[in-house]
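Handing you a structure now.
Here the complex is missing a single protein chain, while all its other protein chains stay put.
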Amino acid sequence: MTRLKARLSLPPLLWLAVFYALPLGLIILVSSAARGTYGGILWSLSFKSYLRFFDPLYLGVLARSIAVAALSTVLCVLLGFPISWWMARLGKRGQQIMVLLILIPFWTNVLVRLYAWMFLLGSSGPFNSLALRSGLLRAPLEVLYTWKAVLLGFVYGQLPFMILPLYASLEKIDKSLIEAARDLYASSWQVFRRVILPLSKPGLVAGSVLVFASIPCDFVTPDLMGGSKYALMGNLIQQQYLVVRDWPFGSALSLIQMLVIGAGLLLYLRQEQSA
Amino acid sequence: MSEQFSVEVKEISKSFHGVTVVRDVDFDIRKGEFFALLGPSGCGKTTLLRMIAGFEYPDKGSIWIRGRDVASVPANDRPVNMVFQHYALFPHLSVFENAAFGLRMRRVPEPEVRRRADDVLGVVQLKDLGPRMPAELSGGQQQRVALARALVNQPELLLLDEPMAALDEKLREDMREELKALQHRIGVSFLYVTHDQEEALELADRIAVMEKGRIIQIGAPQEIYESPKTAFVADFVGVSNLLKGKVAEVEQLLVEAASLPPGTAAAAASAQASSAAMRRVWLEVEGVGRIEAFTGDGFQAGEAVTLSLRPERIHLSTSQVSELENRVSAIVQRAIFLGSDIHYHVRLASGLLLRVQTIYSPIRRVRKEGDRVYLMWRSEDATVLA
Partner (left out) sequence: MKRGKPTGALALASLATLAFIYLPLLSLIVFSFNASKFNARWTGLSLRWYVQMLGNSDMRQATLNSVIVGAASSVFSTALAAMGAVALERFPWRRKPMWEAFFFLPVVIPELMMAVGFLLLFNVFPAEMGLAKLILGHTTLNLPIVWLIIRARLKKLDPRLEEAAMDLGATRAMAFYKITLPLLAPAVLGGALMAFAISLDDFFISFFVSDFQSVTLPVYIYSLLRFNLSPEVNALSTALFVASMLLVALAFLLQGKEAHV
C-alpha cells in the first residue's frame, strides 16, 4: 500500500520540484548574482541588484504601479458593486446566466480582450467613426495610447475578479435581513450602509486583493493600451529579462514585486481573521 | 466450533489514537437470528460492525465465522455482506449490475450471474427495475437494491448499518415490516445496528445494548424492556422514571418466581436471572419515601440503588383506596393528550417530577393541571438497579 502511494505521488512531486520549485529558487539565486558582459549570469553573492532598485527612477515605477493598481481596484469596486448586487437579487436561473456572462470575458485571451478595445477605440475605429458621423463628436476621441486607456484595460480585465467574489458574498446575505432592517425603519441608504456593505466585506476584500495583486504583474496591458509609454513593474521586469538581458536585476525586481504582493496578501489574511 | 452460530465474537477490543472505542466485547449470533446492536451515537457500535465486516481489524480478540477466525481477514474474503448507511450504491452501474457485482467479483459464470441476480431482484420486488440507474430510484427502492446486492452472495451474516437513517418517517415503518418479513422468508442472520430503540424492539429477536464501547446487556426485547440491568439501559430503551434511593431493609425469605404475578418486571427478571428466586426489599427513595420492591440481586441494607419505574406501570387515581402496595400523592403539572395515550407530568410534595402514562378512554376522565391524584404501583413492577 505504501509502495503504491510512493509510485503515485513521486512523479508529480518530482515534477513540481524540478519544474516549479527549482525555477522559483533560481530567481532568488540569480537575484544575488552579477550580470555578465553580454547578458547572462556571473555567479556571485551580491546585493547590487537590490541596491540598484533604490534609484528614484525605479522607485517611481513601483509607486506608479501601486497607484495604478489601487485606482483600478477602486474603479472595479465602483463598477462591480451595482451589478453584483443586482445579480444577487435575480432568480436562480438568472443568476446562473449572469455568472456565465461574467465568466466569458474572463475566459477570453488577454490579447483578444485588449485588441477588442484597441479596435473599438482606435482613431478610425467603430466608436470614433460612428460618433463623428452622427455628429456626437467633432474630432476623434484619442483615448488609445494614453494612461486612461491603460486604466481602462486593467479595469476591463480585472472586473470579473471583483464581481464574482462580491456576488458570492452578496448572494449569501439572507434577504430577510434587509426586510428586518426595513421593518426597523432603515432607509434604502441605511440598509446599504448598515447591512449590505458590512455583510459583503469578505467578497469585497477578496475581490480587491485579487485585482490589486494581479495588476503589477501585467506588462501587456500598459504595453498595448498605453503604447509602451507608461511602464509599470511588469514592463520593467520584462525589459530587464528580454531587452536589457540583466537577469540579476530582473530577478531582484521580481522578488521585490513578490514581497509587495505578499505583504498585500498578509494584510488580507489579517483582515479575514479579524472579520 | 459449533454449527449453531453465524458469528461468534470473542473478547474483541479496538482503539484509535489511544482512545478505546470497543472494549472486551463478547457475543454470538445464532443462525437465522435477527440481532440488533443498539446504542447512542459514538458508543462503538459502528466500529464493532466494521470489524465484523472487515474494514477495521480488532487490536485483540477473535471473530469466528464458519469455523474460521476472520479477525485479520480483509473484507473481500469474508462470507458476510453489508447494507451501508446511505446504501453506497454504485452510481455508474445499473440496478442489475449493482446486484451482480459480488458475483462478478468472484467470477461466477455469466448464466448463473443472470439467474441469481434476477432471482434476488425478484425477492426484493425490483424485478423490472434492473436496467434503471440508482439515481432514478426512490429511497425505499434504493434500500432494496442495497439488500439485493448483499443477499445475492448468500452471506453467512448480513450486516445492516442504520439502514433506515436515509428514509423518512412513514416509509421507515413500511420498510421495517418488509425487512422483518424478508428476513423471515430467506432465513439469513441479520446484525442490525441502530440507535433507534423502537426499531430494535420491533425487529430484533435479541438486542445487545452498547454504551461507551461495552455491551451492557443482551436479551430478548421484552427482557431488556422489563428488566434493564442498568439505569442507562432503562433510560435508553423506552422511558423510565429513575429514582435515587437506599436499601432500608431486606427480607430474608425468598419468593418463588412462579408465585410472582406474570407480566411484571420482577417476573421477567427472574425468568432471565439464573437464580429463579426473588427477595422482597424496602427502599428509602429520595423525595418519595418508603417503597416496596422485588429484586433477584443480593443487595445489602444501606446500599445506594436506583429504582426504575416505567410510566405505564404507574396507576393514576383520585381515590386512595387500592390493593397496590406503593402509593404516593401528587399534583398534576401537565397533561399531554396523544390520541391513544395520555402522558402526565406530576409533581410530588417533595418537588420530584414523575412521568405517568395512561391509556386514553373517552369514558375515563382526563386529569387537569392542578388536580390532586394518587400514584400507585405494584412492588413487582419496579426494578431495583445498582
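As written, the chains take the letters A and B, and residue 1 is the first residue of each chain.
Operating definition for what follows: a contact is a pair of C-beta atoms (placed from the backbone, for glycine too) under 8 Å apart; a residue touches a chain by one contact, two chains touch by 3 or more.
Every value quoted in this text rests on a predicted model; they were computed, and no experiment measured them.
Q: Considering the whole complex, which of B:29, B:48, B:65 or B:82 touches the chain not shown?
A: B:82
Q: Among A:118, A:150 or A:231, choose the residue that contacts the chain missing from this document, as touch is defined above.
A: A:118
Q: Looking at the whole complex, which of A:56, A:91 or A:135 touches the chain that is not displayed?
A: Of the candidates A:56, A:91 or A:135, A:91 is in touch with the missing chain.
Q: Would you write out the residues of chain A that touch the absent chain, in ascending order?
A: Interface residues of chain A facing the absent chain: 1-2, 4-5, 8-9, 11-13, 15-16, 19-20, 22-24, 26-27, 30, 40-41, 79-80, 82-83, 85-87, 89-92, 101-102, 104-105, 107-120, 122, 124-126, 128-130, 156, 159, 175, 179, 213-214, 217-220, 223-224, 234, 237-238, 241-242, 247, 250-251, 254, 257-258, 261.
Q: By the contact criterion defined above, which parts of chain B meet the unshown chain? Give residue numbers in ascending order.
A: 53-55, 74-76, 80-82, 84-86, 88-92, 101-102, 105-106, 135, 149-150, 153
As a working rule, only the chains that are shown with their structure count from here on.
Q: Where the centres are mean C-alpha positions, what is the separation of chain A from chain B, in Å?
A: 62
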